[in-house]
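With one protein chain held back, the other chains of the complex are shown just where they sit.
Right, subunit A next:
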Amino acid sequence: MTDVTKLSAVEIAGLVANGDASAVEVTRAHLDRIGAVDDRVHAFLHVDTDGALAAAKAVDERRAAGEELGPLAGVPVAVKDVLATKGVPTTVGSKILEGWRPPYDSTIVERLRAAGTVMLGKTNMDEFAMGSSTEYSAYGPTRNPWDTERIPGGSGGGSAAALAAYEAPLSIGSDTGGSIRQPGAVTGTVGAKPTYGGTSRYGLVAFSSSLDTPGPCARNVLDAALLHQVIGGHDPRDSTSIPAPVPDVVGAARLGASGDLTGVKLGVVTEFTGEGAEPGVMAAFRESVEALAKLGAEIVEISCPHFKYALPAYYLIAPSECSSNLARFDGVRFGLRVGDDGNRSLEEVMSLTREAGFGPEVKRRIMIGTYALSSGYYDAYYGQAQKVRTLITRDFTSAFEQVDALISPTTPFVAFPIGARTSDPYQMYLADLFTIPTNLYGGPAISVPCGLSEGLPVGLQIMAPTMADDRMYRVAAALESSVGTFTPPAL
């Protein structure tokens, strides 16, 4: 009997559609795998066994009734704990929301259910998606299946590790500064950040509203594209949702898999290939660029002079938005309340609640944002960062007049040991050096495995123009057809 946990989403959907496996069997196999390995990986914060089996049973019944099933029906999916799931605990990796069971589904989860996918549970993350290692989760770190002494990236380390540990064939992440792509890179999996506004933020716990973008994670490019197709598209409940159809990401992934990139012009970002990246990462990247050239792509160097200011601009803009967004955690409407002894005032209870409920990185960012927005500092910090954002956007638009897509390593270094960067918050921020510019611009980007450095995965990032998500899938699938996929050692 085939081990279904090793199969792709496409293969699983095929088995279910043909009646070669039931959705319940597929779901049980994944729940068993989670039971066998998750004490070592800790990808999940909550496993919804009953909900998953009920959803799988419903798919099997629909098939038995002769109903037509969607392309991912019966395929298990793990959802980052940043998305509201009706009746299923949603913590955002924070103590402040411990035990909260949302009374509604986020749009992404609603669409996953409608497509007949089977939600296995909620995955671990850095608290409020602030971090690059999942070590800032209030519930303990997730471990990288390639080496359980190392980080799985963050903030969506749980969603990436669940794929690499074969606990789920698909997962959902959210990317504010790299939280889908960087975990994908360091776990040898595929992670795509759609165009901002291409996927709905309704029911996504807000961190930085002008940057937050939910998106698909998978073990191969076509699976990611199929998931993107299911979750993407206009949502009237999100006023920043783009009223346009999802670009043909599935068609583009299939086209790219043919391995022909003739006529495609790719720009290597000069600023991201010098100092700053580990030699092993650069070596894997250079080899992949050669592979892309062999597939027919024309490769040129492109300078984006303002990209080096993306990191500082981001660490002003994102904390500013976070300090405003997280004001809603006031101990009144949901989650924790601390110190309400009948004598303390609302303000005292609020301060004690937030002190007890938020971890150190969240507190740092709230205070940085409060500082950057305060009168006297606003122009020099937040205002200036917004102007730099304009210049970074202009770098992108001018680059895309010359090339179809930009490429770079996804992250400067491979998975680092747990504990290596927690004492110096700014060292942690550097993990997102190459992923942040895209968020400020709003375009799509994908990380695809491109090689190994000292036995650990390296990702290549493809950045495309706004609403040209299909383009990055074509290039990613072509690269995958050349370099293959990467399998971690057995857990």
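Assume contacts are C-beta pairs under 8 Å (C-beta built on N, C-alpha and C of every residue); 3 or more make two chains touch, one makes a residue touch a chain; residues count from 1.
In this text, contacts and distances are computed from a predicted model.
Its record in UniProt calls the unshown chain "Aspartyl/glutamyl-tRNA(Asn/Gln) amidotransferase subunit C", which is the match among "Aspartyl/glutamyl-tRNA(Asn/Gln) amidotransferase subunit C", "Aspartate carbamoyltransferase", "ATP phosphoribosyltransferase regulatory subunit" or "ABC transporter ATP-binding protein". If you put the hidden chain back, the residue from A:277, A:316, A:436 or A:456 that touches it is A:316. Of the options A:15, A:29, A:297 or A:385, the residue whose C-beta touches the omitted chain is A:385. Taking the whole complex into account, subunit A touches the unshown chain at residues 100-104, 196-197, 210, 236, 239-240, 242, 306, 309, 312-313, 315-316, 323, 327, 330-337, 340, 342, 344-352, 354-355, 358, 360, 363-364, 366-368, 370-372, 374, 380-381, 383-391, 393, 424-426, 429, 440-443, 466.
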